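Only a single protein chain was left out; the remaining protein chains are all shown in position.
Chains: A, B, C, D and E, in written order; residue numbering restarts at 1 for each.
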Amino acid sequence: MKLTVCRKEYFNAAHRLYNPKWSDKKNSDIFGKCNNPNYHGHNYELVVKLTGDINPDTGYVYDMKALSVLIKTNVVDKFDHKNLNLDTNEFKKLIPTAENIAVVIWNILRKQIDNKYDLKIQLYETKKNFVEYPAQQ
Amino acid sequence: MKLTVCRKEYFNAAHRLYNPKWSDKKNSDIFGKCNNPNYHGHNYELVVKLTGDINPDTGYVYDMKALSVLIKTNVVDKFDHKNLNLDTNEFKKLIPTAENIAVVIWNILRKQIDNKYDLKIQLYETKKNFVEYPAQQ
Amino acid sequence: MKLTVCRKEYFNAAHRLYNPKWSDKKNSDIFGKCNNPNYHGHNYELVVKLTGDINPDTGYVYDMKALSVLIKTNVVDKFDHKNLNLDTNEFKKLIPTAENIAVVIWNILRKQIDNKYDLKIQLYETKKNFVEYPAQQ
Amino acid sequence: MKLTVCRKEYFNAAHRLYNPKWSDKKNSDIFGKCNNPNYHGHNYELVVKLTGDINPDTGYVYDMKALSVLIKTNVVDKFDHKNLNLDTNEFKKLIPTAENIAVVIWNILRKQIDNKYDLKIQLYETKKNFVEYPAQQ
Amino acid sequence: MKLTVCRKEYFNAAHRLYNPKWSDKKNSDIFGKCNNPNYHGHNYELVVKLTGDINPDTGYVYDMKALSVLIKTNVVDKFDHKNLNLDTNEFKKLIPTAENIAVVIWNILRKQIDNKYDLKIQLYETKKNFVEYPAQQ
Partner (left out) sequence: MKLTVCRKEYFNAAHRLYNPKWSDKKNSDIFGKCNNPNYHGHNYELVVKLTGDINPDTGYVYDMKALSVLIKTNVVDKFDHKNLNLDTNEFKKLIPTAENIAVVIWNILRKQIDNKYDLKIQLYETKKNFVEYPAQQ
């Protein structure tokens, strides 16, 4: 049976939910306060979950220190203390909802982690709102 | 791949675990302190999880504000600051264990949410006791 | 300089806010949902804080295991899985608000703990509502 | 002896630390990532603490529902989902550090709450950074 | 549909990550600070998850009090306030990583719990590092 190792990291960012194909009124109707043109922000909590076999020599599925460095280098350094809409290429044309941020982070990490590991993401936007990608089947 | 969005809400309620088919002694033996005839209570934490596809126009799987309103209207307003045994129809004949409360809430929400979304519930009775319904397969 | 040691314990109870000197309407106006005649309940978190000098032989201000036993024997066993209004002498004539519960617990513990220790209480009724007694001066 | 009642509320906002009297280089040297011209953001947690006497008729120091409404009306509605630098008068000329935000909130609430109550504020910018105003003496 | 009941318990232990087949230098290179010959320690949080059917007579999948006693007797009493490398048979020849501790606990509990229940374990070594066994399929 396989085992899942999980690592939590944090980043703080500003964002705005806005669809340029829509009128200002429709944006306001759909996104409410999250549509504020001057942005608002969150403390994001990210949990990265890797599933694989335990290496009998180390007792590790994946070195958690290495996983922490990998997340910081590829995700936290890119998004922490940034405006997701203005400061990142990923959200130039993609609405930075928690859903889309999770998919973007998954795609970034998937390229950095050997495919023998299954990869899942949890992203907390607030204590009350969070997403999981991909969903359990 | 699908994505899961999760929303946490809260309600505070009194309850008593009691099976009317049993003697008082058997009720006390099985349910212990939870059988107190005068009730006790909990701060329940409810996490509602919906799995679906991201709508490319909104970046949402499901509007979390709408999900919050739906949970408050259908679940929190029904159970918050209530005696589950005395004040609700759902537990007139059903023992209000965390397990049964979770199933009742799932059945309530299932009718309110389009079947294209998979629905799961987590219910925390205390920090140390919680349930998930339906179980992962 | 003195040091404060703190111990957290838990109890779950039902209660109702009700003043028998008032009409039902006034009770409902003042206490809202907390006035439900059939009770509701909470997971209470209690922090007991003792201030004193470090005993150089033990490195302790107060043995935390002994403090835990003292709290469980005198407070948790009395209130856990109880209806505060119906099952306890303390709240037969006293409204079981978080404020009054904190004062009652402080008075119970004060008799059990040597007066050379300063005693303070924090009581969380929910994550959003809590009280401290006595107040910092 | 007096008692302190505490109420926690939340708001999410964007901000930037920037002193217009300084060069860009000095701003960057002093404020680091927090100086990002495009803003970043946080989930702020606010604890409002009122100290007073228990009203024997209600068992309350202050009605927590009323305190919650007062905080939401005067603080949360003003700052939630806002850019503190651009969207609020309070931080047009004041750097929105956690310290200054706490003082601003205290000044807002002080005018709304009878002076017979002592008022203190805790403001969490992240889980690791928080401030208390005024300091304990 | 089946339901999962979850119980959280705690234990505090010392450990050291060390592979006797390797040189000291390789141990230090691979395990870093966790290789300290004099040990370090953690507050472990253990979540035990049982999946099964609700018994209609009790409303329980599994009596949580009984589950708590079972975990304390078989796991907490064995590992709490222990040096995992020196004080336990399980880790005499097995490196006490979070991964291996989770598998050991799963194997201990599996023998104590009827096979009609599916069994899963979550083990938190710190707030940022945790493991799940077996992995979701």
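The rule is simple: a contact is a pair of C-beta atoms (placed from the backbone, for glycine too) under 8 Å apart; a residue touches a chain by one contact, two chains touch by 3 or more.
Since we're looking at a predicted model, the values are computed, not measured.
Within the whole complex, touches from the chain that is not shown fall on C, D, E.
Residue-wise, the contact with the chain that is not shown comes from E:C34, picked out of E:C6, E:C34 or E:L109. Which of E:M1, E:V69 or E:L86 touches the hidden chain is settled by the complete complex: it is E:L86.
Contact residues of subunit C toward the unshown chain are 1-9, 49, 51, 54, 57-61, 63-65, 68, 118, 136. Residues touching the missing chain, restricted to subunit E, are 10, 12-15, 33-34, 36, 38-43, 80-83, 86-87, 126-127 (touch as defined at the top).
Residues of subunit D that touch the chain left out of the display are 17, 19, 21-22, 30-32, 94-100, 102-103, 127-136.
Assume only the chains that are shown with their structure count from here on.
The chains that touch subunit B as well as subunit C do not exist here; no chain meets both.
Across the assembly, the mean Cα position most removed from that of subunit D is the one of E.
Centre-to-centre spacing of subunit D and subunit E amounts to 41 Å, using the average Cα coordinate of each chain. Contact of a single residue of subunit B with at least two other chains is seen at positions 127, 136.
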